[in-house]
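One chain of protein is taken out of this complex; the other chains stay put.
Here is chain A:
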Amino acid sequence: MPEEKFSGLAILIAEDEYYVATELARELARAGATVIGPAPSVDKALDLNGSHARIDAALLDVNLGGEIVFSVADLLRERHVPFLFATGYDRSMIPPRFDDVVRCEKPVGADKLGAALANVLSGK
């Protein structure tokens, strides 16, 4: 990931796999982002969403410890925060209202997720 690619951006991470989450957080921080989270659960992600006035982008794992992340996605959309899904699920498991959301199929490395997020942000 090029240095400072996300310089100054506040990025929320919701990911229940510790290693995936920490690696992602490390990579984003290295690229200049301020990481919000990572959140291992829907509750925690909702808390973070509520407590942070500024969120510039979000990476959401669809399944957080057996709970589905869509309630978080809906709130982010209301705030016009761009986000993308990282998921092990098939497209059919994702509701049609999120058809336009970029999905990265797991397993996916932090570098690819970062690149996908950069695309989402530049397309804003």
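Criterion: contacts are C-beta pairs under 8 Å (C-beta built on N, C-alpha and C of every residue); 3 or more make two chains touch, one makes a residue touch a chain; residues count from 1.
Note that contacts and distances are computed from a predicted model.
When the listed names "Pyruvate dehydrogenase E1 component alpha subunit", "Roadblock/LAMTOR2 domain-containing protein", "histidine kinase" or "Carbohydrate ABC transporter substrate-binding protein, CUT1 family" are checked against UniProt, the chain not shown comes out as "histidine kinase". For chain A, the residues touching the absent chain in the complete assembly are 16-23, 38, 40, 63, 65-66, 87-90, 92-93, 105-107, 109.
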